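What follows is a single structure, and I will ask about it in a moment.
All protein chains but one are shown at their positions in the complex.
And now, chain A:
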Amino acid sequence: MTIQIVPLGAGQDVGRSCILVTIGGKNIMLDCGMHMGFNDERRFPDFSYISKTGDFTEMLDCVIISHFHLDHCGALPFFTEMCGYDGNIYMTHPTKAICPILLEDYRKITVDKKGERNFFTSQDIKNCMKKVIPVNLHQTIMVDDDLEICAYYAGHVLGAAMFYIRVGEESLVYTGDYNMTPDRHLGSAWIDKVKPDVLITESTYATTIRDSKRSRERDFLKKVHDCVAGGGNVIIPVFALGRAQELCILIETYWDRMDLRVPIYFSAGLTEKANHFYRLFINWTNEKIKSTFVHRNMFDFKHIRAWDRAYIDNPGPMVVFATPGMLHSGTSLELFKKWAPDPKNMVIMPGFCVAGTIGSRVLAGEKHIKTDSFTTIDVNLQVKNLSFSAHADAKGIMQLIRQCDAKNVVLVHGEKSSMGFLKSRIMTEFGIPCFDPANGTTVSIETSHVIPIEMSASLLKQHLIRQTETQDPGMTTSSSPEHSSSDDNSEQSDIKTPAEIRPSDKVLIQGMLVMDDGKPIRLEDADEVLEKVGMANHKVRFEVRKAYNATALRRAVEDAESNELHQGSTAMDTDKDESQAGDLYREWDSDRFALKLVHIALERSIGKQIKVVRELEDDSIEIRSVKIRAPTDKDEFERGGLLVGWDYRDEDLATRVLSIVTLALSANR
């Protein structure tokens, strides 16, 4: 079986995450994001890849959204309402709650401010959200009879989840964005050891290993404090939900402790609402907030007030959290334009900025930024970049791979150059294949497929007993090298290696698979099955004569034992010399001699695995239904040779026995 992965977005790139996965015949779209850096059709993933005719509902089994950031869900209304996808969409409860707000926010900026048309409407967002099926963490959802999905906590933002997807015995984990270190309001990502065939992980910070959280926080607070102490304004571009809440908690506690009076504002009417979401979804935050919420809700801020545009001309220092986070439009851009020329002011870019946005150009250190053909911003203010963004760093990514025990890794959502570094590290450290496909290229991963069956307990018991009884040394070695043949083993059997004493973890099983439509496949005892279905079992018994050259045999044996004995020079050929045969076997019972030899050979070769019974009376040998004996009646005497008989049931055993007998009786030693 093969798992196919095609990134439509986020392949060697950050933004517009959209990954198509084919697993066990099911097509799944992971995230449906938009690119912030583009304003043309490149902003959405190329959905025509999925279906040229546009029948997406037919093609896709489900769409899974990992969290509410626009680069992960921004194209969803476009895909459902304008492209016509009408199938299942899954996301967590907080994502479902917050996602429409951000979409609406974004829609307003593009349509109302930029005057773009042919964009989804508010109603589209609402209709789209109605199709969403919310999921709870760890809850296993059966999308259909074969496809199951399960969400795990990802920590990145409120409601961010990693998804475990399973079809039959093939499985895949998609991380979305995640964070392996807990922060002030969210816990860290965690996943069961699900052993997925493929792990698709983000790699935003593939090459960074960040310094300790505490020192970064101290750094951040010191910068802010220094700036306001010097009478400057601080602008912190953020997205309304997520990072903003953590920074608010951070600044709030700092202001409390230092007893600062400098006003803090939070732009966008979202704040109040956003904080209310945090209050209602407090179960998705970390343990500390959860346990104290009854007495004091962490999201009721004392120092932080709502921003009003009139405040922009207020004198004196202030701290403003302004949306959106990449300075591409809205309040943050407006404030930035206003404050950028003054070197007393400061901008703190806490997040990651998509290439092409003003934010990224500020970070790149450009001093004169042209926003459009008429305006140029002189950037004189202090620019600080704090990587507060809650992505896993290289260490975190490695940790997750180890945690879930993945068999293959696919990197997405990162810069190509840093991906290459991480890729080689993963391959050397874990020895597993790692891929970093570009957009539109397919990765095919072969998986070994297993089929669940039910095995009769009595059959297992029967085989276990047989195994303990025969005490076979070859069985206990779980992976015996192939070059050590069975002959070697049989000769060294007296010396026990540790591997032989170890309890066996492998049992050889034989049985009959019964496949009945609609019922699970069962492994049963062959006889029982056939009896049940009423099939007549026919018995076939073979009795063959095994001819041998007695004289040659004896001579060979004697030669081998000692070269001095020269007895029995009488030539005897059981096949030809019929007249002589009658006399000679009375003097020297060649058959008994032959039987003895055969018995020794059998004991030596297969005696440890199977019981070889020797009748003392006539020296005949019995191994299950295989019976080797000397001729009894006259007719048989006349023909000569040993007689070997067996049931067809033991055909395989008989073949083996016959070959041993042939070897034992051959004069050619």
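In this section, contacts are C-beta pairs under 8 Å (C-beta built on N, C-alpha and C of every residue); 3 or more make two chains touch, one makes a residue touch a chain; residues count from 1.
Here is the rule we go by: contacts and distances are computed from a predicted model.
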| item | value |
| --- | --- |
| Hidden subunit of the complex - UniProt protein name among "N-terminal E2 ubiquitin-conjugating enzyme", "Sister chromatid cohesion protein DCC1", "tRNA (adenine(58)-N(1))-methyltransferase" or "Integrator complex subunit 9" | "Integrator complex subunit 9" |
| Option touching the unshown chain, where A:Arg42, A:Lys131, A:His303 or A:Arg522 are the choices | A:Arg522 |
| Sole residue of A:Leu411, A:Val644 or A:Ala664 that reaches the chain not shown, by the stated touch rule | A:Val644 |
| Residue of A:Thr2, A:Ser48 or A:Asn283 in touch with the missing chain, whole complex considered | A:Asn283 |
| Which residue of A:Gly316, A:Gly365, A:Gly431 or A:Pro452 touches the chain not shown here | A:Pro452 |
| In chain A, positions touching the absent partner | 1, 93, 96-97, 100, 129, 134, 136-141, 150, 169, 273, 276-277, 279-283, 293-295, 448-458, 460, 463, 466, 472, 474-475, 478-480, 482, 486, 489, 505-517, 520-523, 526-527, 529-530, 533, 535-547, 606, 609-610, 644, 648-653, 655-656, 658 |
